[in-house]
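Handing you this structure, nothing more for now.
Every protein chain but one is kept in place in this view of the complex.
Order as written gives the chain letters A, B, C, D and E; numbering starts at 1 within each chain.
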């Protein structure tokens, strides 16, 4: 654990990230409305997320950002309105959509009893692809976790655990990233590197949907959506 | 929750905060060292916290900030070194120390099944003082929770729940505030107001010990301690 | 000392009232152990035999074991809520003896779990064909016995509150300590059925309760401090 | 569909392996139900009577009820860990049927809880003076029965995973559904003792297992989706 | 008519306690159920009315400009919601 002191540099390598095919993807929401216990979080929301864009959802606490991301990523079903993936109704193309989606929620989804390598192996297998140890080691290196590959994740600090989750960005080549507060617990250098990675992904033709309280540096690919 | 939309203004009123007596308090740590699972978080740490000061503990994730605050507030006992309260060894004056301490941890300590008023009533009673409903309503008003006094706290947003905890700053007149990441989940206006309250407390002769990833605006009363 | 003399009373009664309010608001918390008790009792005739005579002969033991398990399982949540939301830290930092505050919480647990279990046991006794004349003793022995169970179990709950998977571990820690209570509790009911004197059994149950009442609060306080440290 | 044809197998076996590793690393998780089983079985002679004849007559029921409770209590953690750390969301978002992935988790649960319980039961049977000749049937009926218990119980676990106080509520939901399994499981052992034919009992246990295996995975998947919504 | 006197009717041929206990508990429970349904409905209507009145008053005040339009000054929806739900 090299003493566990001092910030670890996150060195995201945009070249590690290759998309399977030239993309022109698009997730559309039409007249989206969500009611939670008789209160409308949002109503009549129209949203288009296309290749090459970073869309940032903004709004105060409790305005429904997380709820929106969960609806868009297909986890919540109690909403009204329509979702389209590449112009087809979501119901019909759900599996293709899921195969192209990478979702990172509030909770990192990292098993404390498994090592970072084992965690990543499971995530890769979940997409139906066994992957290789080298790939996973590279991805861990890219988030500054070299030397921690075999330490049980429970012994890592909160920030390092989130980096394990972020390694999936590099590892699995999904086109649509849905990230809920990805900067949580990440230190300043890490935030910069991650931001660069988001921009690189968008520029390479991916789409990013993100909520965060951090201010993102203005960029040509950034679009904002205000809730609440 | 008026739709839960739009930020609520936090209007901390420094005049609400009165300290019981003119203070000259002092918490001292000598040769403090803490080992966690065979790793030294810090060693030989000397620290003085006196009336009129805000001391900010800094350091990357996992550097031991929370651990230090817990030791200083007397929750952890597996450390070496000595603690003094007003120049007396902590062991002998523990009760006096606790009667003057207000600790807010990572978790806000707000019962979701109770209303904000009931939560505050319990906190007041814990110090052995029944207090009055009016006092508590005022304290809630000071953190912008007017109208939410009787809503079960579980129905409040994360930020509002933390505000219930922060209302204790106004309510119980303790001299030493130990705050672990108090700005979590608070929106931008709230952060400003809270910062002002910390400064006012220090200027009124209290002491504040705080960790935060937010940048505090430089101030004459601020002192930094670097860990890790 | 610094704190006002009446302060301890205020703090303890506020804690008692707070826990009572919380439990009563979530009605399930109070009813679930009772339903669990009834369900487990139903399992036995189904698993063993519906023959009333056989059931009558084993009823005291079954009732006591089932009540004990119901009380035990409800213990897991005694401190967990407070631990999870951070109010346990605040309890530890109150300028009052933690043992007294912990005792207030245990008292609420007994009032809303042990006592209802004791009151419900006679109904289940009827279903197990428990011989007449032992119903009052059943309820009384359970009322006194569950008080000890709550006190002893709270030590285990305090020790395991910081651990992710408390449930089964808690049972392991606590069940061996429950055995004396079980022996004299079930013994009292058996004695009532056979017409023997029940006084010695109840006296020992009372003694066990007194000892737990004197020692458990300190153990609970110490265990809570350890859990917060962990 | 888009996902590779062999993809489902890879995902299911990876999930199976992951859960197995996790459980085996925390040995307590595997041992706890066994120790709970043994402890509860020891409570009965203490609470009821040490008379071997009486014990022998009620042993099949006691063993089955205690094993059932042990399996039940260990179910609470089946999905809770995944829910708490967010991997359940990821499971839901995998481009594979959730029912299959859930089934992999249930299989691990049975392998490390139900099967060991079945293997251990004969030892406890000796302690309860269970008549010879029924040990193999006891183990076999438990092995098949606990598989149904794991499947049915997993529905309850999935429904309560998002709730703060799952434990006792889970019992309330699941125990009534366990009764058929209990009847035929304990019945098989009784029949073996009496020298009656055990085949019908085991056949029905097998049928119950088949039905659960066909229906439960879908109910589990639906329940998990609800819990994630909650 | 199966009985010749009121006393005979009440005694039910020695089975009075059983018959009356069973019928009594049934009648009582059904009456409580009906009463609860009525009570629940009244409470609900009262809650909705109170809320409509409060909101109308607030809207009028707003139109007259008597109250500043600040979010905190509004009636929090959930507090009323809580009332209505609790008496279920």
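Going forward, contacts are C-beta pairs under 8 Å (C-beta built on N, C-alpha and C of every residue); 3 or more make two chains touch, one makes a residue touch a chain.
Note that contacts and distances are computed from a predicted model.
J.: Given the options "Alkylation response protein AidB-like acyl-CoA dehydrogenase", "Heme exporter protein C", "Branched-chain amino acid transport system permease protein" or "Tryptophan synthase beta chain", say which is the protein name UniProt records for the missing chain.
T.: Per the UniProt record, that chain is "Heme exporter protein C".
J.: Touching the absent chain in the whole complex: find that residue among C:20, C:127 or C:183.
T.: Of the listed residues, the one touching the omitted chain is C:127.
J.: Can you work out which residue in D:11, D:106, D:137 or D:159 touches the chain that's missing from view?
T.: D:159
J.: Using the touch rule from the top, list residues of subunit C that touch the missing partner.
T.: 27-28, 31-32, 35, 38-39, 42, 45-46, 49-52, 55, 126-127, 129
J.: For subunit D, which residues reach the chain that was dropped from this view?
T.: So the residues of subunit D touching the missing chain come out as 155, 159-160, 162-163, 165, 169, 172-173, 175-177, 179-180, 183-184, 187, 190, 204, 208, 211, 215, 219, 222-223, 226-227, 229-230.
J.: Would you write out the residues of subunit E that touch the absent chain, in ascending order?
T.: 1-3, 9, 12-15, 18-19, 21-23, 25-26, 29-30, 33-34, 37, 40-41, 44-45, 47-49, 51-52, 77, 80-81, 84-85, 88
FYI, only the chains that are shown with their structure count from here on.
J.: I need the common contact partners of subunit B and subunit C, sorted by label.
T.: Intersection of subunit B and subunit C contact lists gives nothing.
J.: Over half shared numbers or under half: where do the identical copies subunit C and subunit D land at their interface, same or different?
T.: Comparing the two copies, subunit C and subunit D contact each other through largely the same residue numbers, since over half are shared.
J.: For subunit C, what residues touch not just one other chain but two or more?
T.: Answer for subunit C, listing residues that touch two or more other chains: 26, 81.
J.: By residue number and range, which residues of subunit A touch two or more other chains?
T.: If we look for residues of subunit A contacting two or more partner chains, we find 39.
J.: Spell out the residues on subunit C that touch subunit B in their complex, using ranges where they run on.
T.: Result: residues 1-4, 6-8, 10-11, 13-15, 18, 21-22, 25-26, 81, 84-87, 89-96, 225, 228-229 of subunit C touch subunit B.
J.: In the complex of these two chains, what residues of subunit D are touching subunit C?
T.: Listed in rising order, the residues of subunit D that touch subunit C are 26, 28-29, 32-33, 35-36, 39-40, 43-44, 46-49, 54, 57-58, 60-62, 64-65, 68-69, 73-74, 76-77, 81, 164-165, 167-169, 171-172, 175-176, 179, 182-183, 186.
J.: For subunit A, which residues are in contact with subunit D within the complex?
T.: Residue positions touching the partner: 73-78, 95-96, 98-99, 101, 103, 105-114, 118, 121-123, 125-130.
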